[in-house]
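These notes are about the structure you will find just below.
Excluded from the complex is one protein chain; the other protein chains are retained at their positions.
And now, chain A:
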Amino acid sequence: MKFRSVFDIIGPVMIGPSSSHTAGAARIGLMARQLYGRQPKWAKIHLYGSFAKTYKGHGTDVALIGGLLSYDTDDERIKDAYKYAEEVGMNVEFVEEEGSAEHPNTARIRLGDDDGEFELVGISIGGGKAEITELNGFELRLTGQSPAILIMHDDRYGAIASVSKVLAEYEINIGHMEVSRKELGSDAMMIIETDGRLPAGVMEELKTCDHIKQVVTISD
């Protein structure tokens, strides 16, 4: 069941004109911004399918930029997102891809600054809902509907156990969890969707766990 809440159907409150191409795009941008964890200096956004064909008319571009500026779907600044991007010094480039992606509304976003780059794929699945399906080469499914923790770590014994031990100590219930790795013993990633909001301190403690390289969160 992809649609579990009545507010997926009656909602979101948003700036028009398109739930999939404007609100969904803003959500993809916002999740990207939260996962990157800071304001990127530049963004290169590849658009596929219906996104590539109609983004100008739907304001998909301003919505994605608005999301990258941490604006929510009902933020009226979305209309003038190019101007605000310039103000914070974020350079944005769009690429219309000819090839098709698995989903008709797909964006591949590369973000970066002097400290590092990052790449993800987001899809807009209708009614303003969006999912992140790929992050730095890892396949995943992140909806942004619940608070989530993303942990990049080394593929070693005990990494998962040390993380789940911390969550248990804070009495955080795990709603959905995925683990994946590029190859045996190399880079790995955990993605954990939690039921409640994350208490202060838990993030700092997770960062001190064994074999953990990076911890980021996104809120709902």
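Just so we're on the same page, a contact is a pair of C-beta atoms (placed from the backbone, for glycine too) under 8 Å apart; a residue touches a chain by one contact, two chains touch by 3 or more; residues count from 1.
What we mean here is this: contacts and distances are computed from a predicted model.
Asks: UniProt name of the unshown chain, from "ATP-binding cassette, subfamily B", "N-methylglutamate dehydrogenase subunit C", "L-serine dehydratase" or "Multifunctional fusion protein"?
Replies: Its record in UniProt gives the absent chain the protein name "L-serine dehydratase".
Asks: Out of A:Ser18, A:Thr143 or A:Thr217, which residue would touch the omitted chain in the full complex?
Replies: Considering the complete complex, A:Ser18 is the one touching the chain left out.
Asks: Who touches the missing chain here, A:Ser5, A:Ser70, A:Asn91 or A:Ser219?
Replies: Per the contact definition at the top, the residue touching the missing chain is A:Ser5.
Asks: In the full complex, which residues of chain A touch the absent chain?
Replies: Given the touch definition above, chain A has residues 1-23, 49-50, 53-59, 74, 76, 78-79, 104-105, 125-128, 195 touching the missing chain.
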